[in-house]
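For this depiction, one protein chain was excluded, whereas all remaining protein chains were kept in their positions.
Chain IDs A, B and C follow the sequence of writing; residue 1 opens each chain.
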Amino acid sequence: MEKDIRESIEWAKINGDVLKSLESPRPLFWVILVIALSMFGVGLGCEIYQYQIGMGVANLNNPQVWGLYIATFIFWIGMSHSGTLLSAILHLMHADWRKPIYRFAEAMTTFSLMTAGLFVMVHLGRLWQFYYAIPYPSERWVWPNFQSPLLWDAMAIFTYLSSSVIFLFIGMIPDLAICRDHLHPGWRKSLYTVLSLGWEGTDRQWRNFRMTYLTVACFLIPLAVSVHSIVASDFAMSQQPGWHVTSFPPYFVAGALYSGCAAIITLFVILRYVFKFEEYMTLPILKKIVRLTFAIAMVWTYLNAVEFASVWYSHDEASKAVLIQKATGIYAPFWWMMNFCGSVVPFVMMIKRLQTNIPVMFAVSLLLNLGMWLERWMIVSPTFSHGYYPYLWDNNQWPTLVQWGIVFGSFGWFTLLFMGFCKLFPSVSMYEVKEMVYHRSLALKHTERNLAVNATELAEKGAH
Amino acid sequence: MIENSFNRRDFLKVLGWGGTAVALSGCGNTSIQDGVETVVSYVEPPEYAIPGISVYFNSTCAQCDAGCNITGRLREGRVLKLEGNPNSVINHGKLCGLGQAGVQAHYNPDRVREPLLRNGDKGEVIAWDKALGLINEKLSGVKGDEIAFLTGGLSGHVKVLLNNYLEALGSKNHYAYEAVSPSVVRAANKKAYGVEMPRLRLDKAKVVVSFGADFLGAWVSPVNFSQQYAKFRKADENGRGVLVQIESKMTLTGANADRWIVIRPGTEGILALGIVNALGASGVSLPADVAAVSKAYSSERVSKDTGVPAEQIEKLAALLKERSPSLVITGSAAEGYAHGSQNAAAIALLNRVLGNIGKTIEAPANVPFPQVAVTTGNRSSVQALNDSLANGKIKVLFSYGTNPVFTAPTALKFKENLGKVPFKIAFAHYLDETSREADLVLPLDSALEDWGTSVPEYLGEASQLSIQQPLMEKLHPNTKGLGDILLALLKQRREKEYKDYEDFYSYLRSAVVKNKSALGGSGEDDDTFWTNTLSNGIVPFSASSNNLSAKSSAAGLVLPPPADENSGYPLHLIPSVTASLRDGRHANQPWLQESPDPLTTIVWDSWVELHPKTAAKLGIVEGDIVEVTSRSGSVKAQAYLFPGIHPDAVSIPLGNGHVALGRWAKDVGVNAFGILDQVVDKETGELALNETRVKISKTGKRVFIVKDEGAVGGSQAGVKIAVRVSTDDVELSGEV
Amino acid sequence: MSVSNMLENWSKFRHMHPVDDKPHEEYKWAMAIDLDACSGCNACSVACYAENNLPVVGKQKFDAGQQMHWMRIERYWDDDGREFPDQGAQFMPMLCQQCEAAPCETVCPVGATNHTADGLNSQVYNRCIGSRYCSANCPFKVRYFNWYDYPTTDNVWPAEMTQQLNPDVTVRGKGVMEKCTFCVQRLERAKNNARTEGRLVHDGEVQTACQQACPTSAITFGNLVEPESKVAKKWAHQQVELAAKDVQAKDEQEGGSDLRGYRIFEELRAYPSVMYLERVRESAI
Partner (left out) sequence: MHRFLQLFFLLVGLFANVACHAADARPSITTEDDLGPVIEQPIEFPHNRHAGNRDPADAADPSVAAKGGMEINCMYCHTYARRSMVSGIPPLRKCIGCHQNLPSVRDTPRIQKLFEYWEAKKPIPWKKVHDLPDFVRFNHERHIQRFVFAQGKPVQEACGYCHGDIKTMTVARRQKPITMGWCVSCHEKDHAVDATGTKTTHGPNDCWQCHK
């Protein structure tokens, strides 16, 4: 039995360990930062070039009007679902083990949404006119087209982004207060003072806090599901073969959770190493995520199979043709790769021994992410290259460096945001870890009296 | 309308109104802006030109020899678009892509703008009077027969002036050269029907059998034929016409045929006689002389020689017998081969046997003024010229409207012989390969800026004089019309005769107005007549049609056996004339380069058409860069696998492969003229275009062919896009 | 501009489509293309370039599949593996089909493409933001995107070439979608003249550029609402209904119909305004 969080761990130590992650970083941090910066720089450069010359530099054409941008956009949206899953859903399920890790998962949600938003922009032919898509009251009397799934998309994403930011923030208030109290005067201290909204840890504050947190959590879950369903309807509501599939929304949501969990494992390993969080991000927790991921992987595989089957047994020749072309055409290597990464690799997670083997799990999680990214690409591109009109079939355009560059850059952008977050805010929720520890200790002490006594003590302690 | 165009040119000096000429910011500023743009209004208001309203002027298309009548659409003094003139008897308001690209010839940025005098290997700008003076002095002391004038096909008053000028110089050397003209067909027609270009009535025919005549694409007068074709296809009282195309390489016309019959190159004549024989066998009475010739051609033998199945021949004969009148047309079958004339004669027999002469082959209306009638260009003339160049007989050479350095077979060494001429003058729109060699280049007005008249070779319903008039003011101040230049040159010689003509325009006007009574303008005063003439753009001749003489004898008609397999050069090269590029003089008009070749959908390049079978044999796949080698040279181009070609043949389109001409033509594709062998038709001495034998070798390089069709090429992959139905399963009668 | 106005606009936008209770009133522009007459000569395509200010993109961009021909002539061969295409090729002039229930219209996020009262499928360049969703959802792939800024690209309209541009048609900058408009500038001109004289546009009074050029007159264009118009007669004779309920009446007949009229992708129920007439081939030879 691996080492789990010790019930005897000192709360001061918890504060100390977590706050240490806010202190001036190790050299490794700077190295990563520079790499991320340069990646982002590349992406930015490509985008500026594309903006100047025109979308043609991405080497899109008729009929291949959408490229990696849309695929990557879906990928990042999907990524964002993990945070909600861990913090909101598991919160409602009172799964204690989520407590040390949900904070960075939420951050991930927020930042990947921001990244996804970028791709919507990058994709536009006339970026400088994007505001036409916003339903603002203009003297022109023209409105966006409310029939267009793309418009629903924009709205859903915006809503999701704003509410997940709120959720992230609310969840952090008690910790911010702790930071405020433990830091020497300086800009950070004043920042936390402002952000912690005068948190004192009084009973009333705790009550309101929990109520708010719960409400937002409840609000967030259906939202998260709807967001990716809407992204799915971008395709499902169109008329094209290979897109016009009823099972797309659940399929996309499953895919989203899947890639989200995979991403969590990746970041889990990284943070655990970088910030020395072995105490809190323990192997049993990893094991739990891995198992969860495996479950979702199976759901995704099932839905994937359902999609193929429903196309295969339909009389829709066009869609069938697309499917065949995916498996045999020029996209075949990527398509098989996707199926391998998405449906075969996860079986590694079944092996009990490997579930806690950090290097293996790290590798696996990366493969899963790759698979999920490929999945999105395989949804977008093949349909274009094998649509209804044979005269333009297989008129393929291999993405240019500009496209790859921007995709590449988006990862840099995400990393930047995330690293910034880790240095500015506690990436492990201190108060919840304390709760967790407390619950464990309760499990040991059985008497009502102790319970009562400790409870009062703890309440005061917890405030400081 | 207006009396005199020069006022009009002044009137037309006006800049664009809001968002016209400068409409290049289509999605630019999104809000109103005050006092930024300037509006320049007219100084004097032209009655007919209202800003924002289009005006239309009639003129004549100069893009090919069909000489369609066009209508130019003008806005604010700029010609925007060329459309067909509805009153034309040639094109009835329609216009082909080539014709419409005329505006790009006019606005082309690569036009010559100043007179250029050679200095070393570059041209220096000189003034017009200097240039003309120079010509005069170069001509002094040169004997008449040492002066030569090389042109393309030429007609109308420019031709009159040219002839007068040559006469004034005492020269008889007028060489009219057209690289892809149907010159052997003309000769054959002359023999068979008594006229060079009879009127073909597709619209009357129930069956049309064409031996490689691409009359829908690039042959003689495509727009006229296309309209007849539409009538011919319509299921009216004499039913939907049937088109059978017999050729070795599918042309646009072949692609539209009910039955496209692929034939071994050069054996068309044999097949024709085979059909005659089959007709005889099926009970059609053959004249003795014909029967004598044709009896040797049993279906079996013909089928062996031509590769056309015997039953196919029978079927065709049956169809011809059953459906009359029919029409048999000779195209590449005649132009292509050393025995082209015999082929043509044999094919003409078919028309005679089927009694089409007088029914679907009619006499053309004749041209009452022979001096303006067309001088058709041919290929033998350039050979003649080349000879006299070679032995230095020519001291001064004028060239206009043709580009032999590009189109003449390298075997002639034309370019190098040209060098032997001490002084060469080129009247040019562009610096093409030939005018680049000239010592003096005189810039010409575009066809839309110039005055002129023309009489097309193929006349259609009636003969007429087509008026060419400026549609807008000159783009470049220092260009001149050919007529004006010739007039100026004539004045050097015959001052008093021409002194009262201030310019070509006045010459033209008086020349036409003088004969107004003969031109149906009797009773009108000169100005009204002239005004009507200009507004119509057409002057109908009171035409008395001459008649055909159908007394050609088949006696002595012998056809050579099919060409033996030539081991060294196994394949026949069939250079194809495409509808948009023709002989390549318009290759610098981007619309023509960008509009896909109808059959291969390839753009912006040349290609080598190979039958998939041949390709498989040679291990060639689409996109391979192959080297096509003849005895006279070789070119490298991309291979395109094309089912519509005889396995023993390869085809390269003509017109591309320029080394000069302009930004859109230079270094695009390869020039197939270059590798043609100098083999001529025995009777006429015309270059036989399809007689070149080639061999093909891979170079190892491979490219993606730039074409419009997708990777699945011509397949519809079972999707119902373009549907075809057999006459059995469709009810055509009563269609509107 | 109000919320009510917004909702109202939206419903109007849908109502442009002819539903049984609200058919087209004055005009419904439609086309009939006779594939038996079409010879594939490309004249229509060039005419379109001239009329609608289409850029010539050049070899490299053509290779990238970024050509802009609103009117493309497709060439098909038979698939039956005969050694020679001895019945010729199949030519197919493909242009925007101006669908009545156009897939492109519903998906545009900014409503830059929508239906006009004349049953045209309008594309508004200055509203377009270039999401390219319309093209993604177009079954015919007849929408063309400005991948580059052609007005400022070398050798597209150099020097004097700009003077050829048609002032009635906006020159498109980079990043907007464009497509065949049925030469709306000509239609508007004709309607305007007619309105001034207080009448409707006569049949044949207005021609599209492609129709005008076509040497074989394969293209018929006109007003479907006017029963006497040539195009209406053709549609009627071929028993092709504009917005048929489910399948065309003729297609329900036993053993198919012996009429030539059909519309591409009828089964998608986009209800195109372009009817094609099947190419005919003689059986006796």
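Criterion: contacts are C-beta pairs under 8 Å (C-beta built on N, C-alpha and C of every residue); 3 or more make two chains touch, one makes a residue touch a chain.
Since the model is a prediction, treat every value here as computed from it, not as a measurement.
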item: Interface partners of the hidden chain - shown chains only, full complex considered; value: A, B, C
item: Among B:52, B:170 or B:287, the residue in touch with the chain that has been omitted; value: B:52
item: Touching residue (missing chain; options B:34, B:237 or B:565); value: B:34
item: Where the missing chain touches chain B, by residue; value: 14, 17-19, 22-23, 25-45, 50-53
item: Interface residues of chain A (partner: the chain not displayed); value: 137-142, 208, 211-212, 215
item: Hidden partner chain, residues of chain C it touches; value: 1-4, 6, 12, 16, 114, 116-117, 120, 122, 124-127, 168-171, 181, 184-185, 188, 192, 195-196
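The rule is simple: only the chains that are shown with their structure count from here on.
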item: Most central chain, judged by mean C-alpha position against the global CA mean; value: C
item: Pair of chains joined by more contacts [C-beta pairs], A-C or A-B; value: A-C
item: Distance from chain C to chain B - Cα centre to Cα centre, in angstrom; value: 32
item: Centroid distance [mean C-alpha coordinates] between chain B and chain A, Å; value: 67
item: Chain A and chain C, separation of their C-alpha mean positions in angstrom; value: 44
item: Residue numbers of chain A (touch at least two other chains); value: 126, 388-389, 391-392, 395
item: Residue list for chain C, restricted to those that touch at least two other chains; value: 67, 74, 76, 92, 175-176
item: Contact footprint of chain A on chain B as seen in their complex; value: 27, 709-712, 715-719, 721
item: Footprint of chain B on chain A - complex, ascending; value: 126, 317, 321, 388-396
item: Complex interface listing, chain B residues touching chain C; value: 16-17, 19-28, 30, 52, 75-76, 78-84, 91, 93-97, 100-101, 103-104, 107-109, 216-217, 222-223, 226-227, 229-230, 233-234, 240, 242, 244-245, 250, 252-262, 315-316, 319, 322, 475, 579-580, 590-596, 598-599, 601, 603-605, 613, 643-644, 663-664, 668, 704, 706, 708-709, 713-718, 720-732, 734-736
